[in-house]
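We show some of the complex, not the whole, and keep each chain where it was.
All chains are identified by letter, namely A, B and C, in their written order; residue positions are counted from 1 within each chain.
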Amino acid sequence: MDKQEIRSLLEAVAGNTLSVDDAILKLKLQPFEDLGFAKPDHHRGLRQGVAEIIFGAGKTTEQILGITRAMLGNGQSTILITRLSPDSAKEISEELPFQYFETGRIGIIGDLPKPDGAGKILVATAGTSDLPVAEEAAITAQVLGNEVVRIYDVGVAGLHRLLSHMEDIMSARVIIAIAGMEGALASVIGGLADCPVIAVPTSVGYGASFGGLSALLTMLNSCASGVSVVNIDNGFGAGYQASMINHIKE
Amino acid sequence: MDKQEIRSLLEAVAGNTLSVDDAILKLKLQPFEDLGFAKPDHHRGLRQGVAEIIFGAGKTTEQILGITRAMLGNGQSTILITRLSPDSAKEISEELPFQYFETGRIGIIGDLPKPDGAGKILVATAGTSDLPVAEEAAITAQVLGNEVVRIYDVGVAGLHRLLSHMEDIMSARVIIAIAGMEGALASVIGGLADCPVIAVPTSVGYGASFGGLSALLTMLNSCASGVSVVNIDNGFGAGYQASMINHIKE
Amino acid sequence: MDKQEIRSLLEAVAGNTLSVDDAILKLKLQPFEDLGFAKPDHHRGLRQGVAEIIFGAGKTTEQILGITRAMLGNGQSTILITRLSPDSAKEISEELPFQYFETGRIGIIGDLPKPDGAGKILVATAGTSDLPVAEEAAITAQVLGNEVVRIYDVGVAGLHRLLSHMEDIMSARVIIAIAGMEGALASVIGGLADCPVIAVPTSVGYGASFGGLSALLTMLNSCASGVSVVNIDNGFGAGYQASMINHIKE
């Protein structure tokens, strides 16, 4: 019940075409739709008309198809599905027009929108094993209307590789820095860049990487200002927040 | 050595007023100033003319005064000193015009600038014990040119307290959500808000809070989109990144 | 050996129909049955005539069937089997009248009893992935004679979903709050409700959820009063204790 609906209800009361008791009942039954929350549905339902998002992990293909059909029925034209296995993707594409990005295990229904953010989002990874997380972040940002620049395999142990992308780093509006193992990439980029850096630790590594814990702690302790961190392997979260930042004036 | 200086050097070589050997020496001695790094000095030296920042923890009053005098000598007019004890603050204020904010253990030389960001930064805390971290974040953001709205003691166990600030939440450009113990505030705000949320876990709590670890994990696992996290008790880092986000179009 | 049996024994001694030595032997052999313990068999054997419980994990179908037959032979009519695989369930149902609830991996022999508790038990989950744990809790509570209300997928990142069930929350006698990832649901419900809340962390999540540790710590640190916690994924334990609370006057 939005402001206009409340007005109508109150006008009906004022005009005595609605009884006070009926008005109370309506107000009582629907109190939470009234609150004007921006997000009718969590984790999804972003800015109306742009994209809905389905977290595919732990859902059967049939469940995903069901949700997708419902969204399409509600007039949604762009839908992003994350953590989607190739097998599920194949089944979905047999029924619906569907574009699947295997590296990032992410798929979209509908076209990628024109970028309309403040600037470019840079997605950087330390190694090639970090690519699945990076592509989840990059595709997410693209679907949400951002231009994305990718610089992959620029880990700090070979600093010249990173420094050769100095121009990309200096011109980005938001940077997503993705690394497993020791996770030092975020600090180095944070020291070079002049924009917010979202760090994503990955579970890449062995031994004392403890499933991404090492990279996570490194990033949280970054002595570079302007760095914040999301969950291990959470490419989607980084892409989503980067898009929010890049659209901050809208 | 910026682009203009390189041009002058090369023109001097071209005009034969500078020998090739002397030019090589100059290029060799100063290679890193040449890179066009935005930040000549890490953790400090933000946008020129705004503020320098000194991390006070582990520094003697004399060291802080020394750095401060040097900065003032270089023409810097606004300086922020974080993690500053009341005793050090008193000594500094005896020598220099100085404003100290005891709750946040933070002080400034110079005046707070006019806010020039895209919008307001909201600083929210779960409890009153989180105030030192919150004020570190808030004063940092103010010194960096942001309008700050504070809503304190709005922990999720008394949801009505938070919901009564719905308008502040909906109108913020960036939100800093600060909580110790179970740290659930970030998720709830992340679900309500439509802007980036920077979560700051605090070391407030006892027992299984394990010095902030519990709140940190909670925030990293937030199922609300648009939330990223900084180190435990790192109010400065949150304020700094929030300011970056709020000035993204500049 | 209950009080009546001791009386008979003593009367036999008093009447000289039982020798002192034989009486000593009987007392010596059975000392622990004498203690009046309420529970002759741990984890099972609740209030006589209601239900026996078998923890199915790590038991073969044949072992489960053996225990079940023995219980039925002892006159038990209702038996609950938890952590039971669909395959085992199928085998059991071929031999015995058996009802299997696949989501909660739980099955019962005999009919669900009429609810006879003080009021309703509310089972709430943050997400749909928490359903197996929730159903284990809910079916357990039902088998033990409780009316159960389920509200699923009401995680705090979409607060309106939870708030729209305010009436269920306010009218429950006990609430079981189930969540993985950041586990904030327990605190928010604990703040809204006026009855005991049993929190169940789940192993749902990835990365820094560390197999449920994050949700567990969150729940233990809840700043809402009236919240206690059981082991990760322990739906049975929550349902069992909730039933105990709901039957406290009996």
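We adopt the following convention: contacts are C-beta pairs under 8 Å (C-beta built on N, C-alpha and C of every residue); 3 or more make two chains touch, one makes a residue touch a chain.
Predicted, not measured: the structure shown is a model, and the values here were computed from it.
Trainee: So 3 chains are in place, but how many copies does the full assembly in this file really have?
Mentor: My count for the entire complex in this file is 8 copies.
The rule we apply is simple: only the chains that are shown with their structure count from here on.
Trainee: If chain A and chain B share one sequence, what is the angle of the rotation that overlays their CA atoms, in steps of 5 degrees?
Mentor: 180
Trainee: Approximately how many whole Å separate the CA-defined centres of chain A and chain C?
Mentor: Taking the average C-alpha coordinate of chain A and of chain C, the gap between them is 39 Å.
Trainee: How many Å are there between the centre of chain A and the centre of chain B, using C-alpha atoms for each centre?
Mentor: So the centroids are 25 Å from each other.
Trainee: Report, in whole Å, the distance between the mean C-alpha point of chain B and the mean C-alpha point of chain C.
Mentor: 50
Trainee: Considering chain B alone, which of its residues make contact with at least two other chains?
Mentor: 191-192, 220-225
Trainee: Would you pull the chain C residues touching chain A in the complex into a rising list?
Mentor: Against chain A, chain C makes touches at 128-129, 155, 157-161, 163-164, 166, 204, 206-209.
Trainee: With touch defined as at the start, can you tell me which chain A residues reach chain B in the complex?
Mentor: So the residues of chain A touching chain B come out as 35-39, 42-43, 53, 118-119, 163, 166, 170, 173-174, 191-196, 198, 216, 220-232, 236-238, 240-241, 244-246, 248-249.
Trainee: Which of the residues in chain B end up touching chain C in this complex?
Mentor: 126-127, 155-159, 181-184, 187-188, 190-192, 205, 207-210, 213-215, 217-225
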